Each structure stands twice: as C-alpha cells, then as structure tokens.
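Omission of a single protein chain aside, the complex is shown with its protein chains in their original locations.
Chain nomenclature is as follows: A, B and C, assigned in order of appearance, with residue numbering initiated at 1 for each chain independently.
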Amino acid sequence: MNHTVVLDVADLPEHGLGSASQTYWGTLAFMLIEGTGFALSIVVYLYLMSLATQWPLGTAPPDLLAGTTLTALLIVSLVPNLFLARWARHQDLWKVRIGLIVMTVLGVAPLVLRAFEFPAMHIKWDQNAYGSIVWVMLGLHTTHIITNLVETAVLTALMFSRHGDSPRRYGDVSDNAMYWNFVVITWLPMYACLYWVPRL
Amino acid sequence: MRIVRNGLLAVALAVSGCSGNQSAMDPDGGPAIHIAHLIIGIVAVCGVAWVLVMVMLAAALLRGRGRTGREITNERSLMRAVIAAVAVTVVIVAALTVSSFFTTRGIGVPEPAAMTITVRGQQWWWQVMYADSGPNASFETANEIHIPVGRDVRLELQSADVIHSFWVPSLAGKQDLVPGRSNILLLRAEKPGIYRGQCAEFCGLQHGHMAVLVIAEAPADYERWAAGQRQTALLPSNPEALAGQAVFLGKPCAACHTIRGTSAHGKTGPDLTHIGSRLTLAAGLVETTRGSLAAWIADPQTVKPGNNMPTVALTGVELQQISTYMEGLK
Amino acid sequence: MTRHKEGDRRDTALNDAELQRCLTATWSTPAGLWGALSTVDHKIIGRRYITTAFVFLALGGVLSLLMRLQLAQPEARFIGPDRYNQIFTMHGTNMMFLFAVPVMQAMAIYLVPLMVGTRNIAFPRLNAFSYWMYLAGGLLLWVAFALDVGPDVGWFAYVPLSGPQYAAGKRADIWAQMITFTEVSALAVAVEIVVTVFKQRAPGMSLDRIPLFVWSMLVTSFLIILAMPAIMIASTALILDRLVGTHFFNPAEGGDVLLWQHLFWFFGHPEVYIIFLPAVGMVSTIVATFTRRPVFGYLGMVMALIATGILAFGLWVHHMFVAGLPRLGESFFTASSMAIAVPAGLQIFCWLATMWAGRPIFKTPFLFVIGFMVIFVIGGMTGVMVASVPFDTQVHDTYFVVAHFHYVLVGGAVFPLLGAIYYWFPKFTGRMMSETLGRWTFGLMFTGFNLTFFPMHILGLQGMPRRIYTYQPEMPWSGLNMFISLSAIILALGFLMFFVDAIRSARSGSAAPANPWGALTLEWATSSPPPAYNFMHLPVVSSLEPLADDPDILPVASGLRIDRRELLITSVVQAVPEARESSPGDSIWPLWAAAATSVTLIWSIFTPWAVVWGSIPVAIALIGWFWPKGVVEEDA
Partner (left out) sequence: MPNEISGAPPESYFALGKPYETDAYNLSQGKRLYSWFGCGSCHGDDGRGGVGPSFLDGWWLYGPEMVSIVASIRDGRPHGMPAFRDRMPIEQIWQLAGYVQAIGSYRPKVAAPSRNDDNQSRPAENRGPAKILFDPGPVGVHPDQGPSP
C-alpha cells in the first residue's frame, strides 16, 4: 500500500503534559476503580446498618478525636498539595523538592493518627459485622495512604537524582498530587459514614 | 390409613412414575397453574417473534445473494423498518412485563391465618414442623409434607446451615431457604396426589439427593394422618423390635435423633418417631423397607456419600433388631 | 521545546527500506527467552493471551464432557459428588474468568491498537504484567484442581456454603484468590484499552469514526472498571471471614448471607455483558466486511452499546428472584431486565438491515455470524422469559437456565469469537485458515450445540435442577440426558476440528495478503502479520472506513522520531494530535512484579501476615519497574 503524507507532526512536543499525557488518564481510570471500591464499601456499611436493630452493633459510637483530627489534617494537606501541583506545572525544581518533602511528612502524619482511630472504634473486626466493616473501611483507606506515601517518597528520591529535572517527572508529580487529592476527598464521605452516621 | 396411602401411591405410580410428578408443565397446584399459563403465553409470543426474526434473516440473506454491483437501497425506508421493529419490541416487552406483574399478584402471599408448616432445610434433608394446632399437638417429620387438598398452606422456610431452595414444581415456584431469614411460600394442591420436589439451590455434596414429597390428601385423610403423627412412638410389641429399641438408646443414635416417648432427644438428625410411616428414606433416596433401613444404618456413607450420618459400629444381630424397630415405628 | 535534538532521527527523509530497518531496530522484541519474558509488544502479548485462553477453553471443554459422562445415566458412579462439584465449579470459573473475559480482552489487546492506528497499547508494561498475573491465576486454579483442592462451591460461591463453617480447607480460598488474580489482570487491561482509545487514536479518528469493535471494547472496559470492584470487595470479605474471623456473612453477628449475592451479582450480571459486548463488536465488523457495506445505523449501534452498558448495572436482582426479596422491588427488576431486550433488538435489526441492503458473501466468519443470529436470538428470548418473576420461580436454578445462558454465552459470544478468529487469523499469523474445514467446523458446532443445549430447556421445565451430580432412575430425565451427552460429542468434534484447523493453518496454511477480505478498517492497512511497529507511517483518518476512499493510497503522518519508540497522542473527542509520546521499551520488571504479587496473594491464603511481608518485594519490584533507566524513551 502506498503512503501519502498529509500531516507533519515534527513540531509536536516529545511528551504530553496534563490531559495530553497517558498517565494522567491512567491515574483517572485507577481512581475510578478505587472510587467505586470506596463507594461500595460505604454501600455495604449502610446495607448492614439497615439490617441491624441497633447501630453501632453492641458498642458505643466511635470517639471523634482521632478521626476528626485526621480529617482536618488531610484537608489542610490539600493546601501544600495544590501548591506542589502548581510548582510541578511550572517545572520549578527546588520548590517541587520542598513540596514533596512536605507531602511525605504529611503522608506519615495521618498514619500516626490512624493508629489511634482503630481503637477509637471500640470494637474488633472479629466481634461482629459492624466491627468487620469498620475495620475494612479504615484498612482500605489506610492502604491508599500508604501506597501514596511510598509513591511520594520514591518521587522525592527521584527529584533529588539526576533523573529529576525532566517534564516527565513533573508530570508524575502532578499526577501524584492529583491522586492525593483523591485520597483526601474519598475520605470525607467515609469519615461522615464512620463517625457521624452512628450518631444519627 | 395404610390402605389409603397405598391406594394413593398406586395412583401416583400409574400417573407418573413412582416418585410422583415433578414438572412445571404438569401443574396441580394453584400457583403452579397460574405460572404454567404464563409460561405458555410467553413461550408462544417469544416463539413467534423468533420465527419472524429468522424469516427476516433468511430473506435478507437470500435477497442479496449473488448480487454484484452495489444496489442503491432506500436508507430511509430501511430506517423506518428498523424503528418499527424496535417499537414492536418495546410493545411486546411492556406487555410481557405487565402480564408477569399480574401473575405475580395472582400467586401472592397467603394469609397469615392459613395453616402454617415450618420447613427447615438441612444438609441434606428437610425438617418439617407442624405447629398450627396448639402447642401440645405439635409434631415433626422429615422429607415428607402432608397437606389437605384445596386449602392454602403457608410454608415458613428456614435454613439450619446453608442456602437451600424448596421447589415442588407441580404445586408452586421455588423459594430459597436462607440462613438468618424466614421466607414464605404458598402451597396449594387442587387434587390429591404425591408431588415430588427437590432442593434447587446448590447446597454441597448431596445436593442431588435432597428430595421432598408433598402428599396432598382429602382433609379427612389428612386429619387422620396428623392425629397419628401426634402420638408418641408405639412401644414395640415383638421382642426383636424391643431389643432394637434398647440398641438404639444404648448406641450413639440417640445423640442425634429424637423418638418421642423414649429417652432419645437428639436434635441433629431427623425425628424418627414415625419413620416407618414415611414413604422414603434419606430424603427421597430409597423406599422405606426393612432392607433399605438396614442398608442405610449399616453404611450410610456408601448409600449417600458425604451425608452427616456417621457409621455406628453394630453387629449383624443388632442391625437386624434396630431395623425391625425402625420399620415398626409407624 | 527544541525542534531537533542532537542525534534525533526522524522518519521524514528516509526511503521505505531504510525506514523499515530503523523501525525494526527500535521496536522489535529480541529473540530468545529473555526477549520473550520481557517483551511489551501488544501483538506478542495479545497472541499469548489468546492462545492461553483457548487452552483454558479446551480444558474447560474436557470438564464439560466429564460432566456429560456422569449425567448420561441415572445414578452413574463414574464421578463421585466431591469431584463432580469440583468439576462443575471449575468449568464455570474457568470459562468465565479464565476464558471468556480474558479472550475478549486479548482480542482487544491485539486489535485495538491496530484498529485505531497506533504502534503499541497504552501502558505496555502493565499489559505484560496483566498477562503474567492471568497466567499465574489460571495455574493456581488448575494446579489446585489437579491436587484435589480445586474449589467445589460453584462459580458463584454462595455463602455460607463457601464460608468458614461449611467449606473446610483451602478450596474456597483458592477460588477467591483466583478471582483476585483475574480481577487485577482484567482491570489493568481495561485501563490500557480506555487510555489507548481515548488518547492514541490516529489523527482524524473523531468519536464518530471509531470502528464499532473499538467502541464495544471501550464500553466493555468501562463495565469492567465499574463492575469488578464489587467482586473485589466481596471476595475480600469472604477471605477475611474465612481467615481472620470477620462477620460479613454471619447472620448471627449482624452479617447477611444475601449481601454476598447482591455484591456478586452486581458484578456478575455486567460480567455477562463484558463477555457479550465485544462479541457484538466482532459481529458488526464481520457483517460490514462480508455484506460489503457499512453497518446500518452506526449511531444507533453505539447508543445501543452504551445503553446496554448502563442497563447492565440495573438488573442484578433478577438472579435473586427466589431469595425472598420484596415482590414490588423484584417487579422493578423484571421491567429493567426486559428493557435490555430493546437495545439488543435494535442491534439485531440493524444487522438485519445491513444484510438486507448488502451483498452477503458466505465465508466461514460470516457463517458463524449467521449461527450467532439464530442461537443468540433464542438466548435472548429465554432471557426475556427468566426476567419474569413468576416464570423464573419455576426455572431458576434448573437446566432451563443452563440452556439459556449457554445460548447467550456460546451463541452470543463464542460463535462470534470463532468467526472473529477465522476473520483475523490471517492478521495474527500471516496465514489463512482452511475454508473447507471452517465450514465443517461451523456445521458440526451449530448442529452439536443445538442438539446439546436445546433439550436442556425441556429438562428444566420437567423439573431437573442444576448442579446435581446425579439423578434417580425414576425421574423421567434419563432419555434426554443420554441424548444430550451423545450430542455433546458432536459439539466436541466441532471444537476439535477448530483446534486442528487452527494449529495446522498456523504452521502451514496458505500465506495471507495484507487484506484478504477486502475489509475497510485500519488493521488491514499493514502487512499480515504486522511488523513490530504496526505501521510504517501512522495513518491519518478522514472517514469511518479509512480504506474505502482509495484502497491503494493511505494518508499518513510523518515527522516522528525513529530512534525511540514513538507514537502520537491525540485529543479525546476530535483526535487532533497533541504530542509525540514515547512508548516504554522491553522490561523484565513486570514479570518480577507479577511473581512477587502472585507469591503474596497465594501466601495470604494461609496467613494474613503475608500481605504485610509480601508487600515489600512487590514494592521493590514496582520501584524497579518505574525507576528511570536513562534511555531515549525517557526524553521529553
């Protein structure tokens, strides 16, 4: 088959940024998968609640302190995160490095608070179905914090290496920031569900 | 009583094989008759629709065969045809939905006041509890449900272990027995007969051997049967059976089975108070005879592999005695 | 952005031979074992995927023959209840999770990048990873079966039967963990396909110029993304119940056994469309080619695909009509289940209109499509029947339903798939399959299938339940069962002939030209089989049928780099070029990552700590995977 050239693409950039990047769309797709998972876990929670005669089953509603502090911390962490995303767009190496270090610390802090959240539920996973769903929801979200933390830490290391100053890395940083927004935003309905629904 | 039952059995044998009929297309119960009409209706409509589609397919294929040049087809009339076909589909589907809805209402849920029988599914048999005639008169049987003809019977379906499904196709559609829940099913036989059913939800090893017989009798016959079942077990009259009773009570049998009127109060296995009066053994697996009882007791795991009855070590004589005793528990 | 970097080579000034040599050097997979293990070429992985899926099809077919042997006579003793339960569970699980879904995705892995005119799938390393995960999951299941620890709780694994109390041992855990493997691989492929279709379409391939097969795979991928998390939650809850004593499904402690069914069928019903929609795309493609005209009502077809995808999430309760849910709610699900007949009908009518207006050529792929029409419409009709609550109370969990879903899945998916294999075989291998054997295969399968499965409708109405390992001689079922078992041999012969034909043709079939059928989509614009780089120049598209305008001249783009794996990123709606993007090179890390993940998942059947310790090697493998290696692909 003969070819006739009708389009010259030589002037296009060698790497797509933002919505022109595949990883951006891939991250969105994975967020859709995980978001569906989070939503379903909330549905399971509400379903079990609808069957129970009293809720929470056989225990008091969870203590608010640890969970609320964590929620506040997560919301606050959005601010440096948004700055980080902007610096990444501007490809400002030093600011991105600092932002990543801040975000790594802000990834560890919620894990500390999370350790107090499990006991604040006043129930273990093997006591009844309420305990099971509560532990699974907390566990599911904790896994996401940990994965994002590892990713942030690896990116931080990368930004200090010779591979750091490249549009590809800045793209990774902004995708990572987008993912952290997702981790924070999905927590909000879970927080409402875990801490406030039992008090209704 | 026995004569009546044997008569019934003979009729059932003549009609549809020795286990009674088990077919959705051979309905003898109110709900099943309604559903059978619906089935015939939907199958007819869908059958006609299928034939029409096939005619169209054949016509379309034959029409263009061997055609060479690209013929100008009138895309607009094609579009009109497709839209019309979709519209017809919508109408058919809506009509079927409505007719299905009305059938559902027709077979509805019985009055709470109707005669109630509790059926508990167990791996792999049916525990049947009659309790509607006062607390003293309650009794229990297994794998066999007697109901009076022409009366609504409300089955309360429960499960002791996994999910089972109660299905006697000639009388009604199926309904699951779900652990932790209680489901209701309306059963109504329009004429006397023995209706076979079996578990329809996969429930483990012996899911294939979990049959239940519904025996519909004239109300008078039913009352006679129920009166008999309410009695405690007869004290055996012949010495062999008496010896069998002693073996039964001395061996672990009594740990799992109840025989009312004796010291056997086990709850794990079926109530054996009137086991000799039941048509089948091991949930419809074999006919109740002295031989089959002996075979079952001697080696239940070969007769029905995986079932929950353990082998109990018995001598030949003990086996003889215990099966005589069982057979006599009418 | 500098226009030309140093050492940066473009495809503009080269003659064809030189360009081919350079592209081959950049894109081809090295020979040898290491190359095979580290390749990220979507065509190699796609072929591997397809072959593996067909091996599982053959194994699943053997299982079905064993079941037919056991059921041919009443109270047969060829297979005991324990093995039989494993066999039917394996058959269902294998066919759904290891054959039907993977094979459809595998076809997409091979075909979608070609049909949208790009050089590799998006995230090719993830693609390699997904294949290894799929293979590991399949091996887990079959090795377990060979060791007599195959799952025996049904492919639906209803609790409490699959729960801690009634499923002793590790059989149910193996089932649940196998689900995790296939889930991971299916989700990964779904993401790749979505991104490939969104961002890598040839310039000019706007949404209304996407081939119907690609549309169907796009909708399918979204179904996977939205449905699979449900089974992920369900199987995790099951494993937790069994391993660490949670109470999701324990009614005594506030759990619920119907929760499992809701979650399972919220996944399980879309699963049917995950299998069926790709087949719809295949049918559309084959119909268009063999009637010599575009499919009638492109917009309607796309809308029908999307409508089916949306409705698929509103029908799950029709699997639970006899579980004792409120009747009024059930009637709603009757209506929604019936409603899906409308988009399905629309598609059927559009194909009929295409055939009516076209010039049909009766080659083997088209024969399979005709077989599909005959069989699938019956399956659709019985689907309408079981959607009715009262009707379903009589046929649910009987052989009627067995017949119904085999009509839908074999008729609706396997027939189009086999047609698609005959159709694309020349593209996959460069050789034609035998037309004579193809006709025989079709004849045997069509006859064998209908003789095998049609009588099952009658058996179901006669009261024969599913999943029974035997039945008693006094039941009136033995005649039909023997007939079915004998007919199954005809069907098996058809499959055998297909396998013989495929293997023989792959070795010594007649050589195939680039476009043997005169088809009009982009995958036929390159040689058979395509080179490692798919297209010498990336095509530019200006209509729905890019090869229709001028069959000899292909409009293309130029200016891409050839010293690195480069392809074009285009915009989502209009497919306007946005960037030249590199595609990752071969890597062994996906294999290590899959191995580490597999060990973790299998280990976690035995102890929950496996998740903690196993995540360390998984993390190391993933970091190794993503850490930059300083190659040209990382230029930007």
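We take it that a residue touches a chain if its C-beta (ideal position, glycine included) is under 8 Å from a C-beta of that chain, and two chains touch if they have at least 3 such contacts.
These figures come from a predicted structure and were not determined experimentally.
Within the full complex, the chain left out of the display is in contact with A, B, C.
Summary of contacts with the chain left out: across B:H37, B:R151 or B:K251, the touching residue is B:K251.
Only one residue from C:F249, C:Y533 or C:W589 touches the chain missing from this view: C:F249. Per the touch definition above, the residue from A:D8, A:D92 or A:D126 contacting the chain not shown is A:D126.
Not every partner is drawn; the one left out touches subunit B at residues 179, 251-252, 255-256, 268, 308, 310-313.
Touching the omitted chain from subunit C are residues 160, 163-165, 168-170, 241-245, 247, 249-253, 606-607. The missing chain lies against subunit A, touching residues 126-128.
As a working rule, only the chains that are shown with their structure count from here on.
Centre-to-centre separation between subunit A and subunit B, using Cα means, comes to 53 Å. Averaged C-alpha coordinates put the centre of subunit B at 39 Å from the centre of subunit C. Separating the CA-averaged centres of subunit A and subunit C is a span of 30 Å.
Those residues of subunit C in touch with two or more other chains are numbered 256. Residues of subunit B in contact with two or more other chains: none. Across the complex, subunit C meets subunit B through its residues 80-82, 85, 154, 158, 160-161, 165-166, 251-252, 256-258, 291-293, 296-297, 300, 322-324, 327, 330-331, 334-335, 338-339, 341-342, 345-346, 348-350, 352-353, 355-360, 362, 370, 373-374, 377-378, 381-382, 384-385, 387-398, 461-463, 465-472, 474-476.
Residues of subunit A that touch subunit C in their complex: 1-17, 19-22, 25-26, 29-30, 32-34, 36-37, 40-41, 44, 47-48, 51-52, 57, 125-133, 135-136, 150, 154, 158, 163, 166-168.
The residues of subunit B lying in touch with subunit C in their complex are 16-19, 22-25, 32, 34-35, 38-39, 42-43, 46-47, 49-50, 53-54, 56-57, 59-61, 63-65, 67-68, 70-71, 73, 75, 78-79, 81-82, 85-86, 89-90, 93-94, 96-97, 99-101, 103-104, 107-109, 123, 157, 161-163, 165, 167, 169, 172-176, 178-181, 183-184, 196-209, 211, 284-285, 305-306.
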